[in-house]
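This report concerns only the one structure given below.
Each chain you see keeps its place in the complex, though not every chain is here.
A and B are the chain letters, set down in written order, and residue numbers restart from 1 in every chain.
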Amino acid sequence: MQMQMKMKGLCHRLPYLILGAMVLHSTASAQTPAAPPTNADLKVMVDTVWVLFTAFLVFWMNAGFGCVEAGLCRAKNATNILGKNFVVFAFSTLAYWAVGFAFMFGDGTSILGLNGWFLGGADNSPEMGEVYKGIFSSLNWTGVPLLAKFFFQLVFAGTAATIVSGCVAERIHYKSFIVFTLILVGISYPTTGHWIWGGGWLASMGFRDFAGSTVVHAVGGWAGLAGILLLGPRNGKFKKDGSVQPIPGHSMALVFLGGLILWLGWFGFNPGSTMAVDPRVISHVAMTTNLACCAAILSSTLLAWIMLGKPDFSMTINGALAGLVAITASCNFVTVTGSFFIGLIAGLIVVPAVLFFDKIKIDDPVGALSVHLANGIWGTLSVGFFASAESPGGGANGLFYGGGMGSLTTQFIGTLAVGAFTLAVTLAAWFLIKMTMGIRVDAADEARGLDISEMGMEAYAGDAIEQ
Amino acid sequence: MKKIEAIIQPFKLDEVKQALIGLGIQGITVIEVRGHGRQKGHTEVYRGAEYKVDLLPKIKLEIVIADSNLESVVKAISEAARTGKIGDGKIFVSSLEDAVRIRNGESGDVAL
């Protein structure tokens, strides 16, 4: 290992040779191992550690989504749901690597990126700003290697896909979900993402979504809604008399674990979106992210207690996630106090939202729409209400801070545009899949459980009987 | 006093229960069982090795009733539980000698 290290020590710097002064230092220094890195080198080192570390935390959210979704569904479908949540990141990776990243961040028009298939093309990252030369100019504000940028953006794309998994749970074909994932992460998500984070038209309008209330969460929610519309509710969810037949989740232990995994992951999701270590910013974002979540737990738990008679644990979990989704867009543009109220409101939105979707017969087994769609929208608009020039992110004040309707309007336009586009595209995608390979398992299989019909494997095989 | 043991499809439990309550039958005991019968099971493949699952989840109901109710109850159950497909299950009838309500020691039909 030592040997290869020496080799590496040498040759990994060669490519830098093209990068001018700053790196010449470090290359020079490469001759005498002892020579320490330059300050510029050190900044790249620290930033890369931060970007990868936070990306790993976001990756970890895959486990969280799987646990929450499986826990809120029935044991007879658990293997299927867990399977979906496991493979979804693999297929997201392949789609995003092949085309998604290029559509989203490759240089192109204000509508779509058009460079960088399979990450191919010029790129002299970690160079920044003017010094950056390459095809991913929209990411030239962060000074880390290209593969770090890709990996960080990838875990976000993966998140959008996992949101859908919850909406369509307990009735969709495994294969159909996989195909949809490829379309969502390969085409739809990157397009709207390009508008906002890829230097597209919404970015130019001044639309603000720091870590993805719209880019990731609302998009995932819209795509899931489209799926629900074409799938219909699970058999038995709505009684003939129109009343709701609750279908209790099979493991609150999984839900608990998933909830905390997601909460933890959000400390990568939001603070990491700086993609650079700005001490004040990452500390502020960690604080607002956590406070919004806590405020939402408070309000959702109390509201459930009042409206439903008990502190429904699943509502508390939905509430926590609602607060996290809501603060995602604004975490860096609002004050600490602002984040408290944004979270508080998120918790008040999510509980009625769950009841509402049930009432209009939208069967969302895990509350993903109430969490990611409803609060993805609220979070995006919250920038328009609570944005403060005092915040690290600065920028225009929101309505409540005397900034008038300006920012709010922009946020509203962005919300509409992204929603309309995503809903349209994903409806089409789901429809195509339905026509070709079908999306819904047959009633008998649904009754028996997808674990046996789709996976051929029970989630919890008993000892005594099976052997 | 008759004892009725009915083996039905799990997803029929609710309908059957309602039907019985409709008849004024209150006392029902429900047991999760697995059944083997004409209904073919399914083959699961676990890590490449096949195995037949020929014990399928069923629900067993035990209901003790006064002789007079026998016919109506059997009828109610079989109608509520019927899908017409193999696997619907069976109803078994046997006679019981006595019943005691633990709470107050009452016995006989009044205890049901």
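Rule of thumb we're sticking to: a contact is a pair of C-beta atoms (placed from the backbone, for glycine too) under 8 Å apart; a residue touches a chain by one contact, two chains touch by 3 or more.
This one's a predicted model, so the numbers in the text were calculated from it and none came from an experiment.
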item	value
Stoichiometric formula of the complex, labels as displayed	A x3, B x3
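As a working rule, only the chains that are shown with their structure count from here on.
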item	value
CA centroid of chain A to CA centroid of chain B, Å	48
Contact set on chain A toward chain B in their complex	447, 452, 456-458, 465-466
Complex interface listing, chain B residues touching chain A	11, 34, 42, 44-46, 53, 55
